[in-house]
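Pasting in a structure now, in structure tokens, and then I'll have a few things to ask.
All protein chains but one are shown at their positions in the complex.
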Amino acid sequence: MVGGGISGLTAAVEAAEAGFDVLLLEKKPGLGGRVAQLNLYFPKLCSPNCGLEIIFKRLAANSRFRFLTSAEVIAVSGGEGSFEVVVNLKPTFVKENCTGCGRCAEVCPAERPNAFNFGFDRTKAAYLPHRLAFPYRYVIDGEACRGPSCARCTAACPYGAIDLEMEARTLILKAGSVIWAAGWEPYDTARLGNYGGGRYPNVITNMVLERMASPGGPTSGKILRPSDRREPASIAFVQCAGSRDENHLRTCSGVCCLVSLKQAAYVRECCPEARLAMFYIDIRARGFYEDFYARVREGTGIELTKGKPGEIREDPATGNLLVLVENQLNGRVLEENFELVVLAAGMAPSALCAGLPASARDRDGFVSPVLAPGFYAAGCATRPMEVAPAVRSGAAAALRAVQWLGRRGHGR
Amino acid sequence: MKTLKGAGAAQPLLYDCGFAREIYALEGGAQLKRCMQCGVCAVSCPSRQEMDYTPRRLFSLIRAGRKEEVLDANTIWVCTSCCTCRVRCPRGIDILGLMHELQFYYLRSWFKVHSRASFQQAFWQELRERGRIGEAGVMLRCWLKEGGLTGAVLKSLEMKGTGLRLLRRGRLRLIPPKIEGLTGLNKIIDKALAQQGYAE
Amino acid sequence: MAAKIGVYLCSGCGIGEVLDPAGLLQVAEDDRRVALVRESDFFCGQDAGLIQGDVTDRVVDAVVLAACSPRFYVKVFDYGPGLPVVRVNLREQVAWCHESGSEDTQMLAEDALRMALARAGGSAVPEPFRLENPSRAILVVGGGLAGLTAALEAARAAYRVILVERENSLGGWLRNVYRCAPLRPPYAESAENPFHLLSREVESHPGIVVYRGASIERTAGGPGQFDVTVRQGERLLKERVGSIIVATGAGAYDPAKLTRLKNLAYGTSPNIIVSSKFEELALRGGGRVARPSDGREVRRAAFIQCAGSRDPEHLPYCSAACCVETLKQAQYLLEPDPDCTVFIYYRDLRANGQYEHFYKKVQEEGAVFIQGEVVHVADRGGSLSVEADDLSLGCRSRVEGLDLVVLATGMIPDVAGGGPEQGALKLDYRQGPELPALKYGFPDSHFICFPYETRRTGIYAAGSVREPMDLVTTLEDAAGAALKAIQCVEMTARGQAVHPRALDVSYPEFNMSRCTQCKRCTEECPFGAINEDAGSNPLPQITRCRRCGTCLGACPERIVSFKDYSVALISSMIKAIEVPDGDEEKLRVLVFACENDAYPALDLAGAAGLKYNAWVRIIPLRCLGSLNPVWIADAMSRGIDGVLLMGCRQGEDYQCHFINGSELARTRIMNVSETLDRMGLEAGRIKMVEVEIIDYTKIPAILDGFADELAALGPNPLKGF
Partner (left out) sequence: MRYSFYPGCSMEGTAVAYCKSLVAAAWALGLYLEVIPDWNCCGATVAPGLAGSYTSRVLAARNLALAASRGLDVLVGCSACYLALSGANRRFQEDALFRIRAKEALAEGGLRYDGNLRVRQVLEVIAHDVGLDKVRERVRQPLTGLYVAGYVGCQTVRAVPWSFDDPEKPQFLEKLIEALGAVAVPFPAKVHCCGGSRAAAAPGEALGYVKNILEAAESAGAALVITPCPMCQFNLEVNQLRINQTCGGSFNLPVLFFTQLICVAFGLAPAAGLKHCLVPPYRALSRFRP
């Protein structure tokens, strides 16, 4: 299993419970992937941690499941029944016998921007990936750490779990089949110059808003404008920020409409007076999500405007943003002022790994669910999707991966 | 912003795809089919305040076959060729190219000179006659077209200051040279025009 | 029952700095079941061998480990099936969230240890429930795209599959479909209908038995031993299977009801048709579409989206696939003849994901997309017209001279094949013959995180029977369901529970001699695991059981017990709590915490260093649905001042992994409150809150708030009795 996000975890847990040995490789120091960063799921407005907790619980008890974190796959070779996977283990400077007591972070003098919160706050160089981290184990950021000359953490750790001399290692693993679930990256909105992405502090992405709204996030769940840490009186959600765009992501990301509606719903809870507006081309609330759309539309008083904003301008004095958009209903060009703009940044496929031939990718950078006999892909690596289909895609890939083993009587 | 004829009135606007097909057949015209009416172009245009219809609206009118409204609108003439719409169009439509193509369509099918086109026509004449453009020559031709001889004289007088300044600073060549291969160039142009099914 | 308990006191991760180990040691030594006590600050690492050694040497037959939360180091402290391990959560729920060195904190830790000892002492070792000859075969109901795919995928993993299809030939909906929307990258070209190939592969697969023209007469038993009676014509066939995939697909919205949408004029002209009819025409004409009235080839057509969908009067939901299906149908006309004129009226064009490419392709082929609401459709002498409030033009618009108008109708669930009333499974279950529905007749599940888990164990829904879905999604959905079915037969064969208590081998046992036939267990089981005999005696079907313990909570006679989870066991834990006498101003609050959400939330509060009062005593429950009201009575009579229930969110967006645990608990405590009232105790001593994991920041407010409420009520008058 390459990737410890929701589809990878699902594939792992389902295959392990079906009786097959699973080894999961995750590039980051913790499992959970992108969903671990989310505040709430749509349409139930429930926390992703509820589902993750059950998955972790099932995996923690399952002797057929093993995993490596900070492990990046650099090559996959061989074929069904005899794959060889080359894995690069990045040094985390903390050994597996870390108990998660946190002494290292208490004494650590160095800091790093917290990538989990998109740099909106800082952690010590020795840090827990996040509150619900699985494994519950500290890691040390090699770039921020002052190295063996400091070593305060080594002295503080009662368990001898810190090894500042740890080096990268390369492993070669054998597998009967491989599932590729490398997931997605939020589209880099700095490329959306006309929206001021990456330039105007109060133009943020939907993922940043998720972190902000999360009780464990950088603002402890408060929605605050980055420029002045003030609660915004008006928020605009700009859809298709990079999606459905020949110049950026050619595909629709499938989820952003619902993400924005969801965000409108929870923002309404904490900012009851704020003006909420959403600018869109089509509201793609397919299936039963239509109910959710109707509920949010009626329950939040969000102003829905059909029209893709052409430009967002900042008033440098106030940090407020002028959104320029043609309202398709009356053809008028609106120039509306907002205190915060949330760009619904689309889903870009994760960066190419050496393990996968470039030819495996389609024009959008996604891969086919069946790459070769024994080599399958799942989740957002195959196409943009929300959590539920990613879970199903994970289960589907797990089935394909165990077919060869099943025919040989494994798992009984 | 113009209001549509018939808009809000009892008579609904009737779709007629013939005109759209003519436009689709223009060079690059088929791109217009891809428009998903998002309106980015409308906001991005620096001339949007002067436009009768935004490009988005214009395209929907073309699709509906509203030839008269489309060609009457100033939209295609106030385009500054700034490329902003083209860079931003999420469907990758060369909107700027379409505007030029619509100008071309207008001039060749309407058989009349649009007052807004005199500059273009002057430019083209100069190009055909010399192979290169001299700013002074083009402007003079343009003014001649717009206002006849008197107009041209008046306009030149009005612009005298600028012109003299430019001349003084060595930035105005009154009689630019002809290129050597002018005949060849014109042959190429004639052929290309013929290929487009259009001869001057 | 354990007689030689080993107690392992960890002082690591700050525990040793907060608590006095002597006190804990004393508690352990006071318990005569304790065989030995060991201390370390590193049982999870360096000293892990100590416990293992004691276990191997059979010095202990149960382990009580007072260290971190049971959520960690599960595998490190796993000594095999015969040896119970009870964890005392001293790290997250004591040391990290209470004052260091305080008397209250120490009392809390000691009570926690006492409760754990009671638990370890009262637990027996569960023996897995193994069927004698479990079936590993998989039944697939429905031979459409989802059913065929599921059958084939399961068979490829070497599982025997029985496929039952109502019609005489396979293919389902796709049999009447000409071509399919794109199935693979670049998602711009329509695909050949895959059903011919699939059905041929299914029919020729040696591992798949296909019953065509057949339906299910009765499904009895449970996972590993479903006894299915299949009717094929006059023949009745018996099959035993291990698990079931329901893939009966969806049907089209009833066109007759469309006639109520007057503006669409359905039924007034033969040339105003629904999309399935259009598909039939295309199939019959090999791609050429002839109009029904006169057989003339269609050259101008309009497609109208959301005919009945996204309409509170008809189908409030969106049917997910129609927009893309319409794109495909427009192509039928445009591809062979680019001069055809096609108008597509839509509200939001829902070509999600990579279908955006297909949308663009059909645009390029010349379809005219009109966003807006259709005002009316009319047929004047064979020439149709459509009038709409046209959003892109900003006014009313009209299209005339159309040959055909196609209405894109939505999907409705087709659980039965012939409509929901007919039934597909005919389950011989006390709680009804079909999969319980959540909304709109589609089967209920945790559709975000655990979409396959229906409310009937071992029966998995796949494809558009569960929700409207497109073909690409269906293909994956079916493969995933096949894995779940395989997993279920394997886990059942091992005697393990399936999701969410996967791997659990305990199961409920019924002491039938004391049963009063009150039927509460059979009614309340969320998974329909308990049938009844003619005399209303419960007939538990263990392989259907998810081990939530709802039956245990429901039974007033306390006849339901798991080996390691029973009414008596939890009661003994409650009794292990030392309640100070009434004159001391120390409240005691008993917290029943759902182990899935509330318990981790309490852990997180500790990990975040949040502080709350040390009067709480926490007992995790498998589910609040397993709460037996007796425990509340026990607590009250012990002098405990209040009981707090922490459970999951209820209602339409419920989060309970066992469907309705919190709801059941709420009903039960309402009944208890009346009893309390009679006893002269305030109803306010019992409270229920909904807590999600992420609500951990609210934990102190909840617990301290409840303590304040109790303080206002004064001490439990029963204290000291």
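Each chain gets a letter, A, B and C, in the order it is written, and its residues are counted from 1.
As a working rule, a residue touches a chain if its C-beta (ideal position, glycine included) is under 8 Å from a C-beta of that chain, and two chains touch if they have at least 3 such contacts.
Just so you know, these numbers come straight off a predicted model, no measurement behind them.
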| item | value |
| --- | --- |
| Interface partners of the hidden chain - shown chains only, full complex considered | A, B |
| Touch residues of chain B, complete complex, unshown partner | 26-28, 46-47, 50, 76, 78, 80-84, 86-87, 96-97, 99-101, 103-104, 107, 116-121, 123-124, 127, 131-136, 138-139, 142, 161-162, 165-166, 169-173, 176, 179-181, 184-185, 187-193, 195-196, 198 |
| For chain A, residues in touch with the removed chain | 191-194, 199, 247 |
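Criterion: only the chains that are shown with their structure count from here on.
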| item | value |
| --- | --- |
| Gap in Å, rounded to a whole number, between the CA centres of chain C and chain B | 62 |
| Centre distance in Å when chain A and chain C are each reduced to the mean of their C-alpha atoms | 24 |
| Chain centre separation in whole Å, for chain B relative to chain A (CA means) | 48 |
| Per-residue multi-chain contacts in chain C, two or more chains | 349, 371, 391-392, 394 |
| Where chain A touches two or more other chains, by residue | 244, 328, 331 |
| In the complex with chain B, residue positions of chain A that touch it | 194, 240, 244-248, 281, 307-311, 324-326, 328, 331-333 |
| Of chain A, residues touching chain C in the complex | 13-15, 17-19, 39, 41, 43-47, 49-51, 53-58, 60-63, 97, 99-101, 131-132, 136, 158-159, 161, 214-216, 220-221, 244, 250-254, 282-291, 294, 306, 328-331, 362-364, 366, 368-369, 383-385, 387-389, 391-400, 402-403, 406-407, 409, 411-412 |
| Touch list for chain B against partner chain A, complex | 1, 36-44, 48, 53-54, 56-57, 87-92 |
